[in-house]
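A protein chain is absent from this complex, but the other protein chains hold their places.
Then we have chain A:
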C-alpha cells in the first residue's frame, strides 16, 4: 500500500520533489505570516485587561506550538530513519533540529517579554516554562550529538535515538498547565468547542500558527535540500547539478 512512497526515499527524487514544493511553502508562509502578523499587531482589537502588550501572543503562541510540532516531526523522521533505514528521513530530522531550536528560543524570549508586563517578572520556575527550556536543551543536545560524529550515518542514528527518548517531554509541556497549578494560562484555542477568545483575535492567531508551520516547512525544505547535497556530494547527479550551476 505504501510502496509508492518508497521511491521518494531516493535522494535525487527527494531533492527534486522538495525543490518543487519549496515555492508553495514559501509563498504560503509569506502570505499567512504577513496577513496574520499585520492583522494581529495592527487591526485586532485591544484587550480590555492586558492592553496592547497582549499582541505578543500573535508571535508567542505560534512559535511555542510549532516548537513542539517541529520536535514531533523531527522525532518521527528519526524513528522512520532508524526503523526502516531510510537515509532521507535522517537528513530531514537533521534539517529540522536547528530550526526547532531557534523557534523554541523565540517562544522563550517572547514568553519572557510577555511575562514582564503581565506577571511582573521575566521568568518564573513554573512547569510549562521549565519544560519548554528543557525542550531547548534537548534540541541543543541533539544538534551537538549530531555534530560530534564524523560519520554522519552514525551521527543520525545516535541523534535519532536521543530524539526519540526526548519525546517524553512533549506531553509534559502540552499538559503542564493542566497537571500543575501554573502561572501560565491554559490554552484558549479549542478545536472541537468554542474558543475562549473573541474571533477577531482568534483568526489572526490561527493564521499565524498556520503561517509559522508553513515557514518551518519552507526552511526545512531548504535545509533538507542542502543536507541531501552535502551527503551525496560524490553522486553523479549531484556533480551534474553542480556543473549545470557553473561550479568547476
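Quick note on the criterion: contacts are C-beta pairs under 8 Å (C-beta built on N, C-alpha and C of every residue); 3 or more make two chains touch, one makes a residue touch a chain; residues count from 1.
The rule is simple: contacts and distances are computed from a predicted model.
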| item | value |
| --- | --- |
| Listed names "(2Fe-2S)-binding protein", "Heme exporter protein B", "Sugar ABC transporter permease" or "AraC family transcriptional regulator", with the criterion being the UniProt name of the chain not displayed | "Heme exporter protein B" |
| Residue touching the undisplayed chain, where the options are A:108, A:145 or A:201 | A:145 |
| Per the touch definition above, residue among A:166, A:204 or A:217 touching the missing chain | A:166 |
| For chain A, the residues touching the chain missing from this view | 82, 130, 134, 137-138, 140-141, 144-145, 148-149, 151, 154, 157-158, 161-162, 164-166, 169, 172 |
